[in-house]
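Only one protein chain is missing from this complex, and each of the others stays in its spot.
All chains are identified by letter, namely A and B, in their written order; residue positions are counted from 1 within each chain.
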Amino acid sequence: MAEVLLSVDRLTMRFGGLLAVNAVSFEVRAGDITALIGPNGAGKTTVFNCITGFYKPTGGRIIMHRPNGGDLELAGMPGFLINQRAKVARTFQNIRLFAGMTVLENLMVAQHNTVMPNVARGLLAVFGLGNFRHLEAAAIEKARHWLDRVGLIERADEPAGSLPYGAQRRLEIARAMCTDPRILCLDEPAAGLNPRESDELSALLMSIRDDGCAVLLIEHDMGVVMRISDHVIVLDHGVGLADGTPTEIKANKHVIAAYLGEEDPEDIAEIVA
Amino acid sequence: MAYALQQLINGITLGMIYGLIAVGYTMVYGIIGMINFAHGDVFMIGAFLSLIALTGLGMLGITYVPLALFLTLIFAAGIAALYGWTIERVAYRPLRGSFRLAPLISAIGMSIALQNFAQVAQGARDKNLPELIPGGFKIFEENGFVVQLSWMQIVITVVTVALLGLFTWLVTKTSLGRAMRACEQDMKMTSLLGIDVNRTIGLTFVIGAALAAVAGLLFLLYYGSINFYIGFNAGVKAFTAAVLGGVGSLPGAVIGGLAIGLIEAFWSGYASVEYKDVAAFSVLIVVLIFMPTGLLGRADVEKV
Partner (left out) sequence: MIKALKDAGISALIALGIFGAMVGLPSVVGEGGKLSLDPQPWTVAIIVAVVFIGRLGMVLWQANRKPRVKAKSAAHSKYTISNVAGPLLLIVAVVLPMAGDRYLIDVGVLVMTYVMLGWGLNIVVGLAGLLDLGYVAFYAVGAYSYALLAQTFGLGFWTCLPLAGLLAAFWGMLLGFPVLRLRGDYLAIVTLAFGEIIRVVLLNWTQLTGGPNGISGIPRPTLFGLKFTLGDGPDTFAGFFHLTPSVTYRVAFLYYVIFGLALLTNWVSSRLRRLPLGRAWEALREDEIACRALGINVTTTKLTAFAIGACFGGFAGAFFATRQAFISPESFTFIESAIVLAVVVLGGLGSQIGVALAAIVMIGGGEVFRDFNEYRMLIFGLALVVVMVVRPRGLVSGRTPSVSLGKGVHIAADMMSQGHG
């Protein structure tokens, strides 16, 4: 079994009186596509927001195991540092591109920290000092590479906001990949895609995994989930319900109950049978 | 002790006036999300209208103070409401749904225009009004220092509380109030439900302007002197009050107004009059650093 990249341990998130996530634990392994599924309001996006630093969890731990041995506690770390140090990248449920900037610029912004390691270097670049030119050229090359992979090279100079919906989804993934992540977190990447686009997306995600980047995705499209996932985690009402391979999950009575809204697992067993 | 009590009374009176203006800011901000920079100048216009009405009534021989004040209140609030409506119609409505900064610049232009309009029409000199509601009563005396509560301060407090009560009822209990709150949440959806959004927004401006005019009248009576420039300072203070209380929140506007009034009164009383504005603004900055959405503002959880 592959090494564990990220372990989420009894993660809890409370908003006022609402317990959105209650002691959820799971692991993300290197080289896996891990899917996080569950009905609406199960707390999936909240888990994402905790992992990527947008929320500070009320309790629990999120540990990133880095290849050089050092473990990193992500809970409570500011979002930008999680991307910089822990190499976690994400996309958003309602796409968040820089709509007024071109496709290429979107990918260049993603490489900000590579091209401009610190403010002083950034300011020196005004006078043409430092190796800025070299870094910028390398960044453009990487952007080109990802534009090729998501099939947007032809539209590199168009404003991101003018792209059709499916292309915007792919661009957001390419942009996240430009930060060289170890884990790519995708929040409903297949939402609103037509079947052909869904297939392309599946292929893209599998190729990203095969390149060595773990993928953690929230998805409602069970076709996509079951086809590409190596590992599935089910949440319901903020609690972990099941954890296993797609085949195991498909057969899990609790999961079926949660999805069909039945109270008694025994009844479900009858229905399924 | 006596001195502190006197500053408390003075601070509350001033805070009431700020609160009345702040309600207009907070309502407009809540409903269309813009800083109505011209609001302070509507307050100034209201003060001038009150001055004109009181002088005119005096010339007509109506000298029974309660009647004169009542007529002035109706006149100033009515005409100022017309100003509020017209400003919205001319300077803001065409920019509805436009880019965020366009209405702001338009409002700043309107503010400059109103200020200079008042200067051109009514002159640049300070206008003084003799005290209409003189006297008051001594609360107590301590070491020769007399704590005074003037009738004027009582009038200001009573009028403000009554108006705010009326206004709160309007916003929480009537269909107009419901329409306003709906517009605040989602303007497009509200219009789809058959509510005239333009009319609702127009009425918000009308109410805000009328309250500002009342504040103008009270200011004129309390300080006895006005000029075309009072709108800027009062406007900035009232907006500060609205932000301090949490923009969009009605009780917040009043609490913010009282807070600013008290800070100014106590700082003037105990430290220095010159730096009272610095004190008020510094408190604003400090409060916002620790409570980024003001005292009563909803702490918005970022939607990601």
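One rule holds in what follows: contacts are C-beta pairs under 8 Å (C-beta built on N, C-alpha and C of every residue); 3 or more make two chains touch, one makes a residue touch a chain.
Values in this document were obtained by computation on a predicted structure and should not be read as measured data.
Participant: Going by the touch rule at the top, give the shown chains the omitted chain contacts.
Facilitator: Missing chain, whole complex, touching shown chains: A, B.
Participant: Consider the whole complex, including the chain that is not shown, and state which of B:Ser106, B:Gln153, B:Ser249 or B:Ser268 touches that chain.
Facilitator: B:Ser106
Participant: So one chain is hidden, and I want to know which residue out of A:Val109, A:Met206, A:Val239 or A:Ile256 touches that hidden chain in the complete assembly.
Facilitator: A:Val109
Participant: Spell out, residue by residue, where the missing chain touches chain B.
Facilitator: 29, 35, 45, 48-49, 51-53, 55-56, 59, 75, 79, 82-83, 86, 90-91, 94-95, 98-106, 108-125, 127-129, 232, 236, 239-240, 243, 247, 272, 274-275, 277-278, 281-282, 284-285, 288-289, 292-294, 302, 304
Participant: Can you name the residues of chain A that touch the chain not displayed here?
Facilitator: With respect to the unshown chain, the touching residues of chain A are 52-54, 78-81, 83-84, 89-90, 92, 96-102, 104-105, 108-110, 112-113, 115-116, 119, 122-123, 125-126, 132, 136, 140, 144, 153, 156-159, 161-162, 175-176, 179.
We take it that only the chains that are shown with their structure count from here on.
Participant: Averaged over CA atoms, how far is the centre of chain A from the centre of chain B? Could you give it in whole Å?
Facilitator: The mean C-alpha positions of chain A and chain B differ by 49 Å.
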